[in-house]
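Data block below; observations after.
Missing here: one protein chain of the complex. Every other protein chain is in place.
We call the chains A, B and C, going by the order they appear; numbering starts again at 1 in every chain.
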Amino acid sequence: MENPYEFDQTEFRVRYGETDQMGVVYHGNYAQYFEVGRTEWLRKFGVTYKQMENDGIMLPVISININFKSPARYDDLVKVKTQLSEKPTAKISFNYELFNEKNDLLATGSTILVFMDKEKNRPIRCPEDLLKKLTQ
Amino acid sequence: MENPYEFDQTEFRVRYGETDQMGVVYHGNYAQYFEVGRTEWLRKFGVTYKQMENDGIMLPVISININFKSPARYDDLVKVKTQLSEKPTAKISFNYELFNEKNDLLATGSTILVFMDKEKNRPIRCPEDLLKKLTQ
Amino acid sequence: MENPYEFDQTEFRVRYGETDQMGVVYHGNYAQYFEVGRTEWLRKFGVTYKQMENDGIMLPVISININFKSPARYDDLVKVKTQLSEKPTAKISFNYELFNEKNDLLATGSTILVFMDKEKNRPIRCPEDLLKKLTQ
Partner (left out) sequence: MENPYEFDQTEFRVRYGETDQMGVVYHGNYAQYFEVGRTEWLRKFGVTYKQMENDGIMLPVISININFKSPARYDDLVKVKTQLSEKPTAKISFNYELFNEKNDLLATGSTILVFMDKEKNRPIRCPEDLLKKLTQ
């Protein structure tokens, strides 16, 4: 199995609608890029966030931090590297690095999400089976 | 009471994040502008879409049509004029006109939405009490 | 070469941030999906919209029309089929069809874009070399 603490990578193209009149990607859109990163990171472990929600677990973001290094531009093929930053508890924390095709570092950042019981609408610990998949 | 078939008006400012690298509002964002228009139009009749959803009625958009006449720009104070285009049945149809502060016509368009029973997930007719409020 | 009047296909995953509280993709986001479709359609002909802009040609959308058939959902792998609807003149028109993995038709639609000289900010005819590439 892959090591969840190593950066894992996914790619996508910057859309026109994601740029702003500065001619670069609007900074607020990086939150979605991070989301794509951790979604694909999860999928590698045989877990989809979609299935988690269907199983009654939500993962709202409680904190996000982004440092912008170099602008992402329209049509760039952006690589998001996603890394679990520590063993999940009631929270799950990720680090991200974004690069363009020339391997320029575009941004670094981190998010903290919490496991929530969807029905009871309250925090829970990371489910055991998920923990096993993610950290085996 | 106001005439629902006359254009009613609401205003807001264009956000930076709504522009694209052409230096104007990204065309896809006009769908949100129309949404703001009909939300505020409804509110004038003492109806909030929020309350409708809480009461178990959803209003998904089944058709949208936009004609772009002149670009909306960052920080423009945009006026959306919203008009009911005909008496609601199982559908409710709106026409829109967008203007900037100089009264340039930015766009025209229309949307058709359907009344849906949220629980049963199927189409219903426009509720009587809503029909009364909207067309009295 | 491919026939530009036949539907050509590209794929991507629905992002969480593209959904709304109805539990489906917000209708306004389909404009970006169409954009992805025509961008990748162009790329097949050795043309990138990015390069066109660098060469001084802009392609603003002057009209969009979308009919929503069945909701796109989070994590769906959406296929956009894009088709040139007629020979480009001063305008270029596309038709779109969106499908999910089960091949449900999600939406159909069309856009009209105009060729603009970026510097002079006025409409031009479709450049000859582009016309050749697209219609040979």
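Convention: a contact is a pair of C-beta atoms (placed from the backbone, for glycine too) under 8 Å apart; a residue touches a chain by one contact, two chains touch by 3 or more.
Quick caveat, the model's predicted, so the values are computed rather than measured.
Colleague: Going by the contact rule already stated, which one of B:Asn3, B:Thr48 or B:Thr89 would touch the omitted chain in the full complex?
Modeller: Once the missing chain is taken into account, the touching residue is B:Thr48.
Colleague: Can you say which of C:Thr19, C:Asn65 or C:Thr82 touches the chain missing from this structure?
Modeller: Only one of C:Thr19, C:Asn65 or C:Thr82 touches the chain omitted from view, namely C:Thr19.
Colleague: Identify the residues of subunit B touching the omitted chain, counting contacts across the whole complex.
Modeller: 12-13, 15-17, 31-32, 35-36, 39, 48-50, 53, 74-75
Colleague: Quickly run down the residues of subunit C that touch the omitted chain.
Modeller: Residues 16-17, 19-24, 26, 28-29, 74 of subunit C touch the chain that is not shown.
Colleague: Mind listing the subunit A residues that contact the chain we can't see here?
Modeller: 21-22, 24, 26-32, 35, 53, 58, 60-68, 71
The definition used in the following text is that only the chains that are shown with their structure count from here on.
Colleague: Please compute the C-alpha centroid of subunit A, do the same for subunit C, then give the distance between them in whole Å.
Modeller: Chain centres of subunit A and subunit C, defined by C-alpha means, are spaced 27 Å apart.
Colleague: Can you work out the whole-Å distance between the CA centroids of subunit A and subunit B?
Modeller: 33
Colleague: Where does subunit B touch two or more other chains at once, residue-wise?
Modeller: Answer for subunit B, listing residues that touch two or more other chains: 21-22, 24, 26, 28-29.
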